[in-house]
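Apart from one protein chain that is not included, each protein chain of the complex appears where it belongs.
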Amino acid sequence: MAGRTHGIHAEPTTFGRKLALWALQVRRDRERLVRARDTIAVGKLSGAVGTYSNVDPSIERYVCEHLGLVPVPATQVLPRDRHAEVMYACASLGASIESFALEIRHLQRTEVREVEEPFREGEQKGSSAMPHKRNPIKSEQLCGLARVLRGNLQAALEDVALWHERDISHSSVERIIVPDSLMLAFYMTEQMTRLARGLRVYPERMLRNLDASFGLVFSQPVLLALIESGRSRDDAYRMVQRNAMRAWQEERSFRELLMADDEVVRALGAARLDACFDLKRSLANVGHTFDALDRMEATPL
Amino acid sequence: MAGRTHGIHAEPTTFGRKLALWALQVRRDRERLVRARDTIAVGKLSGAVGTYSNVDPSIERYVCEHLGLVPVPATQVLPRDRHAEVMYACASLGASIESFALEIRHLQRTEVREVEEPFREGEQKGSSAMPHKRNPIKSEQLCGLARVLRGNLQAALEDVALWHERDISHSSVERIIVPDSLMLAFYMTEQMTRLARGLRVYPERMLRNLDASFGLVFSQPVLLALIESGRSRDDAYRMVQRNAMRAWQEERSFRELLMADDEVVRALGAARLDACFDLKRSLANVGHTFDALDRMEATPL
Amino acid sequence: MAGRTHGIHAEPTTFGRKLALWALQVRRDRERLVRARDTIAVGKLSGAVGTYSNVDPSIERYVCEHLGLVPVPATQVLPRDRHAEVMYACASLGASIESFALEIRHLQRTEVREVEEPFREGEQKGSSAMPHKRNPIKSEQLCGLARVLRGNLQAALEDVALWHERDISHSSVERIIVPDSLMLAFYMTEQMTRLARGLRVYPERMLRNLDASFGLVFSQPVLLALIESGRSRDDAYRMVQRNAMRAWQEERSFRELLMADDEVVRALGAARLDACFDLKRSLANVGHTFDALDRMEATPL
Partner (left out) sequence: MAGRTHGIHAEPTTFGRKLALWALQVRRDRERLVRARDTIAVGKLSGAVGTYSNVDPSIERYVCEHLGLVPVPATQVLPRDRHAEVMYACASLGASIESFALEIRHLQRTEVREVEEPFREGEQKGSSAMPHKRNPIKSEQLCGLARVLRGNLQAALEDVALWHERDISHSSVERIIVPDSLMLAFYMTEQMTRLARGLRVYPERMLRNLDASFGLVFSQPVLLALIESGRSRDDAYRMVQRNAMRAWQEERSFRELLMADDEVVRALGAARLDACFDLKRSLANVGHTFDALDRMEATPL
């Protein structure tokens, strides 16, 4: 499929690679969540200002052990950098899911139509007079909810600086943002998983869209081949450029124009020119990304 | 051009309407900026805690008058809700510019290509081997900078709650965010204006993209015409639906399919069917938006 | 009472002045709320992309009029800068209430104890073994909730840039932040009003705390009086300084030290020295702030 930078066709890539990069990114967020859980899985039972003035530290140890918590020194309350880390892990996960959902929204555009959110045949009877109107509303929702997670993180970081051995300003905040962020992170993960599992993928549209830029995404291999064939960089560039400009302006196949350009054909020959437009060649090293995925899966979290 | 909701073609609209809505939105931001300027154009010269203990109020009046400021009661410093309002006006303007720039980015996608950021012919020689690669980098930059303005507003709102008659925690913050936000708001406005002035618009691409959904964006007028012709809603819907589904699945013209559907032609006749696909009819009320623009321009800021 | 800058005693001020400044600040927030309500009290009934393609503008006018809304041009949905303004008005009000609540928390500290949140005699039986432990928990809660309002504003500003004629990413966000922010703003206003109405104020503690800095808050009037009496600024400064340093280091009354300093008494005489420590003189211009309050109250919102 077309790789796109700035929304404009660049070199070819594959859809599998996108998914592999998602998997690698979401693994980092899983690590953040695991670390945040470790950071927050602590307890204290050390009295009004944390001095164990009227309670022996052994009580704290006993209770925490039974709750699966690590006892830590504290004031009246645990320091709130721990809670903020949980909110950060949620917000980072949210931003990752947002980036995946944004990709789906782009690929589902009417003009692109390379993937679609899952839907059940016939379920959308209401809009069957407009069968093209399959809206990526779940992906849009996920993009929106990431904003709420960011806003909550902001509040959580403001909660860190409390007065002396505690003030209770953080409490009302946490009653709102902690359940909201945790539930949203859970919900978004569930929904994104469902999206990824049921995603409809249209490989023929991907190939067709590659043609939307008339084969210009292969101009780089042609340029390199001409140089390798002994042409100077300037000459090679000139040959590519005149055909590229025509392809774009006249909306014609770049490849066919090159094939009809005597100077180019003389330099490369048809077979070598063909090879420049060989998707397999462009994607020969794609496996490299999947090796990273294998390594990740071999590494326990 | 195609109106789009959820990135999917909906009913037709016009590019001028988009611009008119931008103008109306930016007017609201101008009003916010004017109000914020009024809010901040105040002064105080009332001593260490604002009591005029060693300075007569007449001095404050005299100085403020010469500076074009309204004297106001204060502590040692002006309350910071005033400064936060300026940061809000910048952030709101930034979000508006972001929404305009986002529209340009979408319309400049390779698959859409209805507008392009301004560029000078031949200036992009470096990438002329890939003449399609005109990247909307200015619009992308504007989308990014809106984020900075939002972050700065956050800090400004945290500055409001100072201790007693002042603490100086706000000062270091304001030295960063006030010049940054004001300069960014100015820069973004300048750049967005340049973008809007020099925007390359491709009406023929707009019309062509309307066909990307095979004329299905006109299914609503066809449905209504069938009902007006005396068909029950269910019958009308069935007639539209069977042709719409075929158009979408076989990638054929919805209009031609309807023209070949005896039941439809019998009900409407060719002329009436034609009228359903008449862009002018769809856009008959577009002037309504421009009337609002006229009214806005007749109203001094 | 002691005016305080940086938490350190500065010149005297009055508690009434603090309240007057609160009233002036909250008036600005009321104006922001009124403007935000005007900004949001608009409606649209113009179809799927806002072109009135299948609905006459007169319908929109009719419906909006009955709902008390101003009809405005739009796409499928109203532009979200309007909603963000409502969230800003809430966040600004929240920051103002936070600043009032922060003042109460400071003044209620054990070492300060100049005001206390309202409580009913005998209601706090549980802690009557620690009768000093009247915690400003309501003020703390109000400080916390302001953070939530700020976070929500952030999300609201991210909602402004939607795709084309609408995407639905804003919707899930608004279902959370709009009711939360409006209810919090209402709740905080109610609670802050209750706090302000029932606040326990201890004038005798205010006067006593003024002595915590041994009268040094009057060093400025003494300095000015010495200069007016004909001493050079340097001489005057030297006289003030030697007594101020002793007062601070030996924790003795600045006034008594000056009274025992021959050079000072010779310059000023006891009566003039007394006048420098006259609170009424320091506060002679305090009425100026209340005039602004009167003007505000005479101006309809």
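So that you can tell them apart, the chains are marked A, B and C in the order they are listed, and the count of residues begins at 1 in each.
The criterion applied here is as follows: a contact is a pair of C-beta atoms (placed from the backbone, for glycine too) under 8 Å apart; a residue touches a chain by one contact, two chains touch by 3 or more.
All figures in this text were calculated on a predicted structure; none of them were measured in a lab.
Across the entire complex, contacts from the unshown chain go to A, B, C. Interface note: of A:64, A:115, A:153 or A:267, the residue touching the hidden chain in the full complex is A:153. In the full complex, the hidden chain is touched by subunit C at residues 2, 4-10, 105-106, 108-112, 128-137, 140, 154, 158, 209, 212-214, 216-217, 219-220, 223, 237, 240-241, 244-245, 247-249. For subunit A, the residues touching the absent chain in the complete assembly are 3-7, 10-13, 17, 20-21, 24-25, 28-29, 32, 35, 39, 46-54, 56-57, 72-76, 79, 81-82, 84-85, 88, 91-92, 95-96, 98-99, 102-103, 106, 143, 146, 150, 153-154, 157-158, 160-168, 220-221, 224, 282-286, 288-289, 292.
Across the interface with the omitted chain, subunit B contributes residues 105, 135, 137, 140-141, 143-145, 147-148, 150-155, 158-159, 163, 167-173, 176-177, 180.
Keep in mind that, in the parts below, only the chains that are shown with their structure count from here on.
The chains that touch both subunit A and subunit B are C. With centres defined as mean CA coordinates, subunit C is found 43 Å away from subunit A. Residues of subunit B in contact with two or more other chains: 4-7, 10, 106, 154, 158, 220.
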